[in-house]
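Only a single protein chain was left out; the remaining protein chains are all shown in position.
== chain A ==
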Amino acid sequence: MALHTLNQPPGNIECLKRCLSALSEGDALLLIEDGVLASLPAYAAHYDQIKVNISLYALQADLAARGLNDLKDNRFIVVDDGGFVDLACEHDKVVSWY
């Protein structure tokens, strides 16, 4: 089980697609920096296509900095910086998409 972090905005659609296609059963995806834009409901279809069970997270400070706290898709769980560290510990490895 791996934690994947994505820091690219959905405008970099190839990065988002490559990241989502690499997710395996039990993995977690944490959106950080401009990546949190991909938590908007407009991108829900991308997550609907995922065939494996994964967990979705978004970094609190980056959502807040962009005014997206109340706009994100409800499937995303918000974590703070400490939660980011906890997720890294809970998973075998961390894969960074950038």
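Rule of thumb we're sticking to: a contact is a pair of C-beta atoms (placed from the backbone, for glycine too) under 8 Å apart; a residue touches a chain by one contact, two chains touch by 3 or more; residues count from 1.
Following the convention adopted for this analysis, contacts and distances are computed from a predicted model.
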{"item": "Undepicted complex member, UniProt protein name, chosen from \"Sulfurtransferase complex subunit TusD\", \"Nitrite reductase large subunit\", \"Anti-sigma regulatory factor\" or \"ABC transporter permease subunit\"", "value": "\"Sulfurtransferase complex subunit TusD\""}
{"item": "For chain A, the residues touching the chain missing from this view", "value": "5, 7, 32-34, 61, 81-82, 84-86, 88-89, 93-94, 96, 98"}
